[in-house]
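With one protein chain removed, the remaining protein chains of the complex are shown where they sit.
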Amino acid sequence: MEHYVAPDRGHDADLDRQALDRADLDAPTRVLVWRRFRRHRLGVLCLIILALGYAILPFVEILSPYNPNDFDENNIYAPPQGLYLFHEGAYVGLHTYPTATVYDMETGLVKRVTDRSDPLPVPVLTTCGEPYHLFGFIEGRFRVICPPEDGELFLIGSDRLGRDMFSRMVHGARLSMTVGLIGVVVSFTIGLILGGLAGYFGGWCDAAVSRAIEIFRSLPELPIWLALSAAVPVNWGPVSVFVMISIILGLLDWPGLARAVRSKFLALREEDYVRAAELMGAKPSRIIWRHMMPNFMSHLIASASLSIPAMILGETALSFLGLGLRPPAVSWGMMLNDALNLSAVEIYPWLLMPMVPVIFAVLAFSFVGDALRDALDPYS
Amino acid sequence: MIRFLLRRTVTMVLTLVAVSALVFIIINLPPGNYVSNQIAEMRSSGEAAGVERAAALIKEHSLDRPLWEQYLIWIGAAPGPAGFNGLLQGNLGWSFELARPVAEVVGETAGLTVIVNLAALMFVYLVALPLGTIAAVRANSWIDYIASLIGYIGLATPNFLLALIMLFYGARYFDIPIGGLMAREYEGEPMGWDKFLSILTHLIVPTIVIGTSAAAAVMRRLRANLMDELNKPYVETAKAKGVPPVTRVVRYPLRMALNPFVADIGNLAPQLVSGSVMISVVMSLPTLGPILLQSLRSQDIFMSGFVLLFVSGLTLLGMLISDILLAVLDPRIRLAGREGA
Amino acid sequence: MRQTPLLKVEGLSICFGLPGASIEVVHDVSFELAPGRTLALVGESGSGKTLTGKAVMGLLPRGARVSAGRVLLQRPDGPVDLLRQSPAVMRQIRGAQVSMIFQEPMSAFSALHTVGSQISEVLRVHGMCDAAEARKRALDMLAEVGCPDAARAYAAYPFELSGGLRQRAMIAMAMIGAPRLVIADEPTTALDVTTQAVVLDLLRRVSRDHGLATVLITHDLGVVANMADEVVVLRRGMVVERGEASAVLTHPGHSYTKRLIDAAPRVPESIAVHAPPERDDILTVDGLSKTYPGRHRSFGRPASPVYALSDFSMRLERGRTVAVVGESGSGKSTVAKLILRAELPDPGATIRFNPRDGQPMDVTSLAGERLTEFRRKAQMVFQDPFAALSPRMSVQDILTEPLVIHGLGTRSERRERAAWLMARVGLSPDHLGRFPHAFSGGQRQRIAIARALALKPELLVLDEPTSALDVSVQAEVLELMGELEGELGLSYLFISHNLAVVAALADHVMVMRRGRVVEEGAPDCIFNDPRHPYTRALIAASPEPDMHRRLDLTAVACGAGEPNTWPEPFGYNGEAAPQLIEVAPGHRVRRAA
Partner (left out) sequence: AGATIETPDLVETVSEGKLPPVGARLPDEPKVVDLRAKGRKPGVHGGLVRMFVTRAKDVRYMAAWGYARLVGYNEDYELEPDILKAVEISPDGRSYTLVLRQGHRWSDGHPFTTEDLRYWWEDVALNEELSPSGPPVEMIVGGALPEVEVIDETRITYTWPAPNPRFLPALAQARPLYIYRPAHYVKQFHADFADPDALAKHVEGSKARNWAQLHNGMDDLYKFDNPELPVLQPWMNTSDRNNQRYVLQRNPYYHRVDTSGRQLPYIDTVELEVAAGGLIPAKATLGEADLQVRSLGFSDAPVLKKNEASGGYETHLWRSGTASEVAIYPNLTYADPVWRDVFRDLRFRRALSLAISRKAINKVLYFGLAKERALAALEESPFFDAEAAHAWADFDLDEANRLLDEMGLTERNAAGIRLLPDGRPMEIVIETAGERREETDALQIVGETWKQVGIRLLVKTLDRDILRNRAYAGLSMMVAWYGWNNGVPTPDAPPFELAPVDQANFTWPRWGQYYQTKGAAGEAPDMPAAIRLLELFELWSTVTTDAERGAAWREMLAIHADQVLAIGTVSRAPLPVVANNHLRNVPGEALYAWDPGAQLGIHRIDEFWYDAHEDGSLAQGTRQ
C-alpha cells in the first residue's frame, strides 16, 4: 500500500472537540421526545382526539339534545334517525322527519313509521328541553342541537325506556373516560412503589411485598365485590359511588403490575448503571425512579394504555354483578350492560353503539401509548 | 436451589393459611348464612318441617359457633361435632345448596374448568406471542397495525357481549353449539373420540371470548417490551454471528422480554376462574366460576370457601412456578450476588 | 508479492439522519486488505472507526446510512459488494466469513445465556458441526484465547466473568467460525498485557497459518507496532494517512499522526521518585478478601467457591496514586468494588477512609448519613462505560445527577458544571442532550470520567479509565488527572493494564495475579527492578509503539504461566501462597522467605 497522507491543515483542538454537529440530537430531552412523538402521525392524531374528548367532558350537557335520564314511554326503541339538509331535492336547512311508534301484535315488533313528506326543522344552538346544571350549578337550557318542535331527535336511537342514546353516550363519556384514569393512577401508584421497593431492595422487603401481592392476588375478587355491593349506602350520590369504584378497580389492579415491576427490577438492579448510581450515593427512591423506572417505561406505558380500557370495561362487569354505577349516573359500561341480551343484538343493534366510543378510546389510548413509547426510546 | 424451593414452599403454605382465614372472613361478611336464609325462605313459604331440619344442619356444621371456631373446625384444626374432620383431614365440606359433598361437585367441574382455561391460555399464547413478536419486529408496519386493531377490538368489547354475539351468530351461521361444554348425549359418558370432538367444538367460542382480550393485552405488552430489547447490543452480536432472524429474536430478546409475563403467571388462575365467571355464566359452561358465584350468592359457605381456597392455592402455586421460571429464565435473578429471590 | 485483496473498501461514506438533512460521520474512506495481513485502523475517539467496521458487517445502527461507496469481499466466485447483498446472503457471510469483535464485550453478550452456548452457537448456526463437537471446539477456543479455566468460562454467565474474560470470550466467539476476515474493535482493551500478548499471538498465528485478514481497531500504538502490516489513520471520519505500518509509524506524514505517536505513553527509562511525603493515608485497607459462592453445576455436587480476592492490603496516601495492574480476572475490579462498598468483603477486613476534614470512616460498617458522605468523597469510574451509564438518561442528566443527589448547586450551576466537565474531558458541551448510545466507546468513557469528577471527590477509583481512549485524548485525560491531583489533592486508585500509563502516573504500583498481590513498590522499583517472574512477564509483554521493538510473544506467554510453574522461591501450589516479603524499602514481593 502506498503511503497516503491527507492534506494537512494543522491541529486545532477545538475542532477536534466538535466531532459532530447534530442539532437534531443536541436538544433538551423534552424537545427530543416531543420531536420523536410528532413523527408518529397516528399517535398525534389520537392525542388530539383524546385531548378534545377530555376537553368537552365538562360541557356534555350543551352537546346533547336531551338530559340523559329523560325517558319517553312513547318512543322506546326508536331506531337512529337521520339528519338531512335537502328535502325533495331542495335545501331546507337541517331537518329530520317525524316518526311514530307502532306496535305490531303479529310480529311482536315495534315499528317506527317515518313520514317522509313533512320535514321538521332541527333547531341548532338554541335553548330547549329540560334545564340542566352545568358544573352542577349553572342552570341552562342552551344546547348545540335540539329536538324539533313536536318531534323527537334520536340521532342514534333510543333505548328501552325511550331515553336518547346519543345524549346518554355523550354523558356516559364523563364517567367512563375518568374512571379508567383514576383507577390507573391508583393502581400505578401502589404498584410502582411497592413493586419497586420489593425489586430494588430484595430481602425481607421483597418477601413482605411478595406475600402482600400473593395474598391480594389470591384473595377472591368476586366475594369482595358482592360484599361491597351490599355495603354501599344507597343514598350515596353517583359521584361518590363512582370514585369508590374507580379506587377499588385500582386497588385490585395493582398486584399484577407490582409483580412485573418487581421481577424486572430484580434483574435491573444488577445492571452496572444502577450500581454506579448507588456508588454516587443516590437514595433508593432516586435509583428506582430515575434509573430503573425509565428502563421499564415501555412496559408501563403499554400497561397503562391497556389498563384504561380494561377499567372502562371493568365497570361494565361490575354492573353485571350489580355493583356498577346506579341510575341516574350514566356510563358506557351501564349502557352496554343494558344491551346484554339477544334483542339488542338482533333487533335493536343501536343499543350496542356505546361500543364505538369504547373502541375509539381503547385505540386512541393505545396508539398514544405506542407513540410515547417510541418517543421515549432513545434508540429510535 | 433446593433451599430456595423449600423456603418458598414454606412461605407459600403460610400464606395459604393466612389467605384461608381471610377467605373465611370474607365469605362470612354478609349477614346470616345459607341455612338461616333457608329457614327464612321456608318460613315464608310455611314449611315448618324444613325449618327444624335446617336447624339441625346449623348444629351439625357448627354454624352457631363463633367465627374463629367455625374456621378452625372448617380447616380441621379443631374438633367439630364429628371430631376432627376438616380440610386437613381431606373433608372439603358439605354444599348446602346442592346437598352433596363439596368434593363431588368440585371433582366434576374442576377438570372442565382446567380444560376451558387451558384452551383459553393456549389460545392466548399461541396467538399473542407470535403476533406480539411480529408486531414488535415489524413495528409500525401494516401487519403491526392490523394485529393491534384486531386485538383492540377484542379488548374493547365486553367479554360477555362478545360471547352473546358470537354464540348467537356462531350458532346461526356456523352451526357452533350454544353453551355447555359438550353435546347433551355425551353428558356423563366416558371420554371417547366423539365426545372429545364435541368438547372441541363447544370450546371454540369460550376460548375465543375468554382469550381475545387477554391475548390483546399480552400482545401489546410484549410488543413494547420486545421493542426495548431489539436494540440492545447483544442482538447485534447475534446478527454478527449470522443467526437467522427468527432464532435471533426468539432466543435472545424475546426471552428477555418475557420476564414480565412470567412474573404474571400467578395471576392466571384467579383471572381465569373469577374473570371468566361472567362468561361461564353467560355461556352456561359447567366450570367452577358459576358454582362460585351461585354459592357466594346463596352463602353456601363451605362450597364457596373451598372454591376460593382452591383458586387461591392455584394462584399461590402459579406464583411459585413463576418465581421458579423467572429464576430459570434469568440467571441474573438466580445467581445475583445479593440475597433475595 | 501482491495478492488480490480480500477486502476492499472504496469511498465509504456513512451518514446519520434523513437524506437531505443528514450528517456525514465517515467520509470517503478507502483501504484494502489482503489475506493474512493485518490492517490497523487508528484514530481519535469518535472518528468513525467502529462505524466503518460495522458497515463492513452490514450492522450499522438505526439511523445510520451508507451514503456512498462499496465494500467488496473477495469470494471464490469473485468479489461481492457487502453493502448490496440480500439479508440471507449476509447471514451466511457473517460469522462464517467475516466476524467482528465488539468494543464493549459486556453488553455484547446476552445475560440470559451461558457464554459457552453463545460461542458455540456460531458453529451450530452455520451448520458446521453438531452440538457435542461445537462444545468441544468452543472449549478449545476459550483455552486458546487464554482463559485459565475454559470449562468454567464456558458455563458461566457473562456477568460472572471479569472484563478481560468477557473480552476473551468475545474473541473466541469471533474466531470460532474460522472466518477469513475479522474486524477486531479494540480487542484487547480490557486485557492485561500478558493476555493481550497471548491474544495478539493467536491473531497473528491464525493470520499466518490460515490467511486470516484482520482489521484491527485500536488506540494502542504499541499494539499497532506489534501487529499491523498496514495502518489507516482516521480523524473526524476522514483518512488522514494510510500506508505500510513501518512507514507510517516511523515517518508519519500528517501532523495528526505525528501528534498521536508523540503522545503515546512509554515506560520511561528512569522514573522520578516523589519526595517521601508526610504520612497521611486517605485509605488503608487490611486483610481484604472476597469469596463468591460457587454455582451448583448440578444438584448435589457442592460448589467450589470462587476466591476472587485474598488478603489484600494497601495504603493510599493523600494526593497520591496507587496503581493496580495485573492479569485479567486477578481481582482488580473486585478491589475497587469492595473499597467503594459496592459489595461487602468477607468478614475480617478493615477499610478505613480518612477524609480531609472529618472523622475517619470504617467503610465496611458505614450506614446512613456517613455512607452518603463517603459516597460523595469517593467516586468510581466503571470498567464498562456503556453498561454504567443509564441508557435512558441524557448526558446532561448523567453529569448533573451526582450534584443533584448531594444537593449541590442550583440548577444553572449544575448545568454549567456539566458543560465544564464535558469540555474538560474533551467533549463538546453541545452534546449534553444526547443519550449514551449515540456516542462512541471512547466518548462514553470520557463521560463516565466526567461524572466521577463532578463531585470533586477526594478519592477516585478508576477501573481501566483509558482503555477505550485514543492516545491523544488519553494524554489529555491523564493530564487532567494530574492537574486535579495537584489542585484538589485528589487521590487515585488506578486500575489499568497499560503499564506505560501506570508508569507515568503512579506513585505506588501493585501487581496482582489470581486474587493476590505478587509484588508491590514504587514504579521505579517495579519497572526497573522487577523481582517476581510474573511482573517481569508483564513488563516484557508491554508493547511499544516502535516497529523495531516487537514483542517476543511466545516468550511472554510462557513467563506468565501458572503459579506452580514459577521458579523457587516464588512458586506455590493451590492456596498455600507465601507471604509478601520486603526486599527493599517499600518494595515487597510474594515469595518464600
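Which chain is which? They are A, B and C, in the order written, and residues in each are numbered from 1.
Everything that follows uses one rule, which is that a residue touches a chain if its C-beta (ideal position, glycine included) is under 8 Å from a C-beta of that chain, and two chains touch if they have at least 3 such contacts.
This is a predicted model, so every value here is computed, not measured.
Engineer: From the touch rule at the top of the page, work out which displayed chains the omitted chain touches.
Structural biologist: A, B
Engineer: With respect to the chain omitted from the figure, which of A:His87, A:Arg141 or A:Arg326 is a touching residue?
Structural biologist: Counting the whole complex, the residue in contact with the absent chain is A:Arg326.
Engineer: From the list A:His87, A:Arg160 or A:Arg286, which touches the chain that is not on show?
Structural biologist: Touching the chain that is not displayed is residue A:Arg160.
Engineer: Just to verify: which one of A:Glu73, A:Glu88 or A:Glu139 makes contact with the chain not shown?
Structural biologist: A:Glu73
Engineer: For the chain that's not shown, point to the residue among B:Arg65, B:Lys195, B:Arg255 or B:Arg297 touching it.
Structural biologist: Result: among the candidates, B:Arg297 touches the missing chain.
Engineer: State which residues belonging to chain A touch the missing partner chain.
Structural biologist: These residues touch the chain not displayed: 69, 71, 73-74, 76, 103, 107-110, 160-162, 229-230, 234-235, 322, 326-327, 340-343, 346-347.
Engineer: Applying the definition given at the start, please give the residues of chain B touching the unseen chain.
Structural biologist: Looking at chain B, the ones touching the missing chain are residues 30-32, 36-38, 40-41, 43-49, 51-53, 56, 60, 98-101, 104-105, 164, 167-168, 171-172, 177-180, 183-185, 187-188, 281-284, 286, 290, 294, 297-299.
Rule of thumb we're sticking to: only the chains that are shown with their structure count from here on.
Engineer: Two-or-more-chain contact residues of chain A, please, as numbers and ranges.
Structural biologist: Touching at least two other chains: 270, 295, 379-380.
Engineer: Scan chain B for residues touching two or more other chains and write them down.
Structural biologist: 231, 330, 332, 337
Engineer: If you look only at chain C, which of its residues touch chain B in the complex?
Structural biologist: 57, 59, 62, 87, 90-96, 99-100, 102, 104, 107-113, 118, 121-122, 125-126, 157, 159-160, 173, 177, 292, 295-296, 299, 343, 386
Engineer: Show which residues of chain B lie in contact with chain A when the two form their complex.
Structural biologist: Touching chain A: residues 11-12, 15, 18-19, 22-23, 26-27, 29-30, 139-140, 148-149, 152-153, 155-161, 164-165, 168, 213, 216-217, 220-221, 223-225, 227-228, 231, 259-260, 262-264, 266-267, 270, 274, 277-278, 292-293, 296-297, 304, 308, 311-313, 315-316, 319, 322, 326, 330, 332-333, 336-341 of chain B.
Engineer: Give every residue of chain C touching chain A within the complex, in rising order.
Structural biologist: Against chain A, chain C makes touches at 16-17, 21, 23, 25, 31-32, 44, 46-47, 62, 106, 159, 230, 236, 238-244, 247-248, 251, 253-257, 259, 340-342, 371-372, 374-376, 379-380, 382, 384, 387-394, 396-397, 401-402, 405-406, 423, 426-428, 430-435, 437-438, 443, 451, 455.
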